[in-house]
Structure formats: C-alpha cells, structure tokens
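Some notes on the structure that comes next.
Note that one protein chain of the assembly has been removed; the remaining protein chains are unaltered in position.
Order as written gives the chain letters A and B; numbering starts at 1 within each chain.
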Amino acid sequence: MIDPQLLLSGVIFGLSMGSIFFLMAIGLSLCFGLMRIISLDQLLYYAIGAYLTYTVSLLVGNVWIGVLAGVLVSGLTAYLIERFVFLRIYARDITFSMITSFGILIGGIGVIKAIWGLVPRPVPVPIEAQLDIFGTEIPIYRLVVIVIALMVYGGIWLFLNKTIIGKAIRAGIEDVEHVEGLGINVYRLFTVTFVIAGAMSGLAGGLNAPLIMVDPNMGLEILAFVFMVVIIGGLGSIKGTFISAFLVGQVVSIGSLIYAPLAQMAPFAIMLLILLVKPTGLYGSTMMKR
Amino acid sequence: MNVLRWWSGLLVAFALLILLRIFLPLPFNNEIIIFSVYVIGCNFLLGRVGFISFGQPAYLAVGAYGTAFYLYYFGTNPYVGILIGILSGIVVSLIVGPLFVRLRSDYFALVNMALAVIIFFLMQKVLADITFGDNGLWFLTNVDSTPILDLTRPDQFYIFAFLAAFAVWAFYKYLDDSIFGACCLATKMNDDKVRFLGYNNFHIRLAAFVIANTTTALAGSLYAVYLGFVSPEMTSPARTADPVVVTILGGVGTLFGPIVGSVAYTGMKDLISKYFGNWELVIGILLVFIMLAGEKGIWGSLEPLIKRWVFRQREAEKPAAADAGVKSR
Partner (left out) sequence: MSSQVLNVEGLNASYGESRVLFDISINVLDKQVVGCVGRNGAGKSTLLKSIAGFLRPRSGTISSDGVDLVGRTAFGIAGMGIKYIPQDKKVFSDLTVRENLELGSYASGDYNWEPVLEFFPKLKVLIDRKAGYLSGGERQMLMIGRAILGKPKLLLIDEPTEGLAPSIVSHLKDVFRELSKSAALVIVEQNLPMICAISDKIYALNEGRLMAEITERDKITPEFCEPYL
C-alpha cells in the first residue's frame, strides 16, 4: 500500500500536471471544435511561453512578469501565424492543417534553437514556500498553478456563455456554416479562438517552466500527453478536455508512484480502452461536420 | 500499353538509382533505399486510404527491435532477423489495427502519433533491462556472414536492399492497379458508397493498415541489419513526422513520390547539417511552403511536366492519344 503522505503529494502533483495539460489541450480542442483544424503548433506556443518566462524573469527578476510576457508573445505569435498561414487553409481537409501546423511547430523549434541554443534552461520557482498539510510538505507554487487553471476554466466558461462572441463560438462549434449564414464574420471568430488558444498554451508553458527545464523540444515532450488528454476528452469538448486533463494528470502521478513506467503507459492504456468503447472520446461529437 | 509504360518507368527509376550508386557515396544510397521503403507505406495510407500516419516510426521501431532482439539474444542469421522484424510488424499491426482503423481520420492521426511516442518510452525506459535504453543494442559482431549476399558488407547490403525495395515498389504498383487499390481510394472518397457496393470498409482499411505498417517494419529491419545497432531515437517525438514530411515532399499518392522525397530529404539533411546546422527551421518552412503552394510536392509538380515532355516526344507517332492524355490530367 502507498504511504498516505506520499499519496497526498502525488495527488497534488497530479492536479498541477493536469492543470498544465488542461491549459495546453483546451486550445487544441477549441480550434478543432470551431475551425475543424488540428493545430499542432500549440505545442510551439507552449515552448515560446516558457522561453519568454525564462528570458524576462532573468531580465526583470520576477517570474510572474515573465509568465505574462510569455502569454502576450505566444498570443501575438498565434495571431500572426493565423493571419498568414491558417487563414489560407481553413477550407481544406483536416490532414492539411495537421501537416502544415507540424511544419510550423518544427520550424518554430528551429527558430527557438537559433535564438536560445540547445542547452536546457532553468527557471526559478516564484514561490518557494511549502504548505504543511497533515504533515506533508506541499509546494505552494503547485497549488497556485492548480488555482490558475481552475480560474482559466471559469473564465473560458464565462466567456463562452456570457459574451456574444463566446455564444457565437459555441454556435460555430455546432455548425459554423449557419453562423456564417446569419451574417456573422466567422473568420473574426476563428482569429479570436486561435489567439486565445495560443495564449493558453503560452500560459501553460510559462507556468510549467519553473517545474521543468526549458528546452527547445519541450513541446514535443508533452505532445503525447496532450494528445491523450484531447482524445480521451473528445475533440471539441471543453468539459471533456477539463475532466480528462485531470484524469490523465492523476493517472500519470499516481501511476508513477506505484511503478515508474506506468507514468507513460497507463494513460495510453486508458485511452485505448476508452476508444474501444467510444471511438470519439468521452464527450466528442460523433458527427464530423463540413 | 499503359501498364507497360509504368513498368518501363520503374525500370528507368532503378537505372537512375544504379547510376546514383556510381556517383554517390554508398551510405547515402543505402539510406535512400531504406528510407523510401519506410515512406512508401505512409504514402499509401495518406494517398490511398486518407489516413495521415504520424505514427509510422512506431512500426519502424517494432521492425527494428524485432530484428535486433533476435540478433542480439537468439540468433546470428540476418535474413531470419529481417523475417522476424516483418513478422513483428504484422503482429503489432494486427493487434492495434482493429482498434485504430475504426477511428475517424483525425483521431487516427493523433492516436497513431501517441503510439509512436509510447513505443519510444517503452524502448527507452520500460524495457530498459533488455533494450539498454538510450545506449541502444549493438549486435554488429553477432551477425553472420551469409554465403550469397553478405549483409554485413555495405556494398552487398545495397544490392539486397535494392532488390527488397524493388519488390516492395512492384507490390505497391500492383496494389494501385488492383481492385483493392480502387476500394481503398473509394473508402477515402466516400465511406458509405463502398459499403453499398458490398465491400467491407473495415476489412479494406485493416488490410491497408497492416500492409503499410509491415512495409515500414521491413524498413526498420533493414536499418537494424544495416547499422548493426538500434536505439529508441528512431521513434522519438521529433522524428514522428519524418515519413509524412517525405511523403509531402515527394508528392502524396504518387508512386515515385517516396523515391524522389527520400533522395531530396536525405540529401537536404546532409547538406543542411553540414553547412547550416539548423535542420528543423529549413524543413519546417519548406513543409509550410509546400502545403500553401498546393501540397503537390516535388514529384507531384514534376510529373505533369515530365508526362507532357514524354507526350511531346510521341506526338509525331500518336497525336490523338497524346491529346487525350494531356486533357485527362
């Protein structure tokens, strides 16, 4: 049996990891839901967010300002990429966006290597303090990460349910052609969604930077987990992504407590099981529109 | 008539490869040959079945490790090793295939890519006791010299790989022309109509999936025997897109695409890593550029030009046929 103190810190660890997964996967999922694209370049914005956090926190001395800079720059990069690349390929097949975005991801990694080099960079943890819960030392920073992810989920929920643009995005996830038929400029919705997705990925990178080493391939390292989250939750479902992100986070964390290799294998096995029962994930729509 | 022209085309391509052998260094040629076998399965899946397979390295690793385990732990005959690599490819495809081919193409792509990364973890960490993790398995000295084609000698390996690749290409050419190829194309175009015609979508896709991945496993085996060494690096996340990149580079769904793509990719890789260093940047920009320019790739763009040129040569003899041919493009 696992030591309860170890279990508690494992659960917190899993929740913070799930938070990062959620912030990453929500962008992929929203982009798929509305634009029917698979935007692998989200993994690039994740790395950009982390690298800006590194550089700016080194210059300013405050990690939080670094994270903010990371969010802004990844949002801006996402905006430019959307304008110059995705705008031309929305009408195309989904494989098209997948290959193109992979090209952007690889090319972006090349740019990162050119700017920051190959050496992994450390980012200091902004909150060193530990919280004592039942005799278990819990790093407060991890709790902050979890709270931020929950706030983002709440913020996205409010945005989608209370603002007219959000409502239009929800309508577009159901049927984008009808939204266009009403006379709404769907391309503006696409841009908004894409920039939000990019900024969320940047936030994930910035928040994760103090917990890992920042290196050019960090996006590729988290790729498998993000995919598993998106697939288990169901492409295009925000609620599904939320649930599955924390599920995968827990499976990785608790799994590795039981037997280290389970960290990677267990979520994959769960994903295969879920796909066996429901080929479109937990909350994915069964219909492929367009 | 048409068939004859295709076969003569293949022969010309291989004549070119023999010329390459004379003018280019041997390792480069071996690389190209193995790479094109690796890519042809991916090309088939994308061009004929509409499945984009970012997970092809998974099957490459399966074939390579199948061969490597045999040669490291059990036997010494490289041919048996290659056979075992192919068999492990078939077995793994048959295990995951029934689940994967049921998925919609977008889910398929993501799940398959995840599989490649999982196999990477499996070989790097989980099975580290028998795969020696990142250090890899070295078995070059274990491999026997066989009497007829000695695979331990690069020049003789080249001939073997060449023959194997030729067989694979001929097989895919046959598939393309067969009713099976037509069925695959039909499942890509319209799911339902194939069902109405009395063919089973699931079976067609599964067969295509197994065939493509077995080819890739063969490429893995060839790598293992050629290098005498395997490591998890071949299926690392950064490499997952290699076959897709080459497929796009060469031209999707064309028979010569994999060859042209492999030559271009391997050549570029050598040149860039020698003179520029930043490999990812170039390949990423190139990929985006090709997609935006119309996704035809090198061979896809050249093919109509070459055809037109060939037709112009024949115009004197057969103007009518040439006319029809150009129009149908």
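Just so we're on the same page, contacts are C-beta pairs under 8 Å (C-beta built on N, C-alpha and C of every residue); 3 or more make two chains touch, one makes a residue touch a chain.
Just so you know, these numbers come straight off a predicted model, no measurement behind them.
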item	value
Left-out chain, listing which of the shown chains it touches	A
Touching the absent chain when the full complex is considered, from A:I12, A:V63 or A:V179	A:V179
Interface with the unshown chain - residue positions in chain A	164, 167-168, 170-171, 173-175, 177-186
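Note that in this section only the chains that are shown with their structure count from here on.
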item	value
Chain A-touching residues of chain B, taken from the complex the two chains share	46, 50, 52, 54, 99, 102-107, 109-111, 113-115, 117-118, 121-122, 125-126, 236-238, 241, 244-245, 248, 278-288, 291-292, 295
Complex contacts: residues of chain A adjacent to chain B	32, 38, 85, 88-89, 94-96, 98-100, 102-111, 113-114, 217, 220-221, 223-224, 227-228, 230-231, 235, 260-261, 264-265, 268, 271-272, 275-276, 279-281, 288
